[in-house]
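Just one protein chain is left out here, and the rest sit where they should.
And now, chain A:
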Amino acid sequence: MPENFESFIQQHRDAFEEPGPSPKVWDALERELEGSRKGRIVSMMGRNWFKAAVIAVLLVNAAVLFYIAKHKQHQQQDLAVVIPEIQEAKVYYTNRINEKLELINAYPANELGLDSAARQELQLRNDTYKTLENELKNNPGNQRIRGAMIRYYQLKLELLDKILEELQDKHATPPTHTKKQYEAEI
């Protein structure tokens, strides 16, 4: 039975596929990605050296704490039950940090000059925070870790304040538009 053109293509669709690209495509792509990554970091540091420096410190902290945490026994206990005073600090700082984040998030991404990894790092519950939280659960009596947690909150708050200051300097009046309206205009 003769086939028409379209049905022939549909029935033999797989036979029209060629093997994938040569490995050199990924090699070139990887080099390109590495280059653009370095370029972005350098350019971000040039424009936002303070933010970049603080984020770098937070990332280093995260790496060190992660290493420590790997060698500790994991305990599934709620932090609030173990250390009530830390819970109070958590409520206080979380509210303030969330307020600041909300203000910062009102600005479009291109105004912030931060890539997605850096934006992720700005969030309260990032890897550093989770590592500290686990450390506290495992070592509730350790004053140094308690201090580190409080310092983490303060550092985060200072960082967000600094970013907000810069953004407000840049825009004489605070944004009254929603993020979507702003993006639509530009």
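Before moving on, here are some points about what is shown:
Here is the rule we use: a contact is a pair of C-beta atoms (placed from the backbone, for glycine too) under 8 Å apart; a residue touches a chain by one contact, two chains touch by 3 or more; residues count from 1.
The criterion applied here is as follows: contacts and distances are computed from a predicted model.
Of the candidates "Chemotaxis protein CheA", "RNA polymerase sigma-70 factor, ECF subfamily", "Cytochrome C oxidase subunit IV family protein" or "Putative aldouronate transport system permease protein", the chain left out of this view carries the UniProt protein name "RNA polymerase sigma-70 factor, ECF subfamily". Interface residues of chain A facing the missing partner chain: 2-6, 8-9, 12-13, 15-22, 24-26, 28-30, 32-34, 36-37, 109, 115-117, 120.
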